[in-house]
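Before I ask anything, let me first share the structure, which is written out below as structure tokens.
Every protein chain of the complex appears in place save one, which is left out.
The block that comes next holds chain A.
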Amino acid sequence: MLWLLFFLVTAIHAELCQPDAKNAFKVRLSIKTALGDKAYVWDANEEYLFKAMIAFSMRKVPNRGTTDISHVLVCNVTQRVSFWFVVTDPSKNHTLPADEIQLAVRMNRNRINNAFSLNDQTLEFLKIPSTLAPPTDPSVPIWIIIFGVIFCIVIVAITLLVLSGIWQRRRKNKGPSEVDDVEDKCENTITIENGISSDSMDMKGWHINDTFMTEDERLTPL
């Protein structure tokens, strides 16, 4: 009699939890990829933890506060590691609708991931999309700040150079007119003493024309 009941229960369970059954979800874990050397083996204890996490998530859904571990059925565990699971109602005759399970898992995805030290990519619930992280946009884009800094530095440098150039030119315009008078006086004295002095020609270098011009000016009155 007991054996009969046992077979009946397992038969019902087998019908409820099957690959591609109604309201069933496939779960895929990539433990070795995520943890490498520290990977743990998937055994019955890990399965128990998984059932507990799913029951915990379902309990957080309104009206499902009485979900128990025995209501979560797991089947078709493969080497991958992948398996299918369903959540039944307290009577264990029907499975809970997929929407509620999806909602529960999405709300608690982080807690489930952390329980297994995995993330959204290594603990996959097929058909339950993970919410993508929203982009973190700072209020002022960073590049504008750096642009502004470099721009100001360049503008300041240009202004300094231009201003110093103007200032230097003003000094040169005032300076050479005084120096020129002194040079002319020197040339006057030298010419009177020595005729055409080679010094004055060397001083002006390329400006031999100017030397001749000044000589003409001096000679004409004579």
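Quick note on the criterion: a residue touches a chain if its C-beta (ideal position, glycine included) is under 8 Å from a C-beta of that chain, and two chains touch if they have at least 3 such contacts; residues count from 1.
In this text, contacts and distances are computed from a predicted model.
The complex includes a chain that is not drawn, and of the options "Synaptobrevin homolog YKT6", "Transporter", "Cytochrome b-245 light chain" or "Integrator complex subunit 11" the UniProt name matching it is "Transporter". Taking the complete complex into account, A:I142 is the one of A:L4, A:A44 or A:I142 that touches the chain left out. The omitted chain makes contact with chain A at the following residues, 28-33, 78-82, 129, 131-132, 134-135, 142-144, 146-147, 150-151, 154-155, 157-158, 161-162, 165, 169, 176, 206-207, 210.
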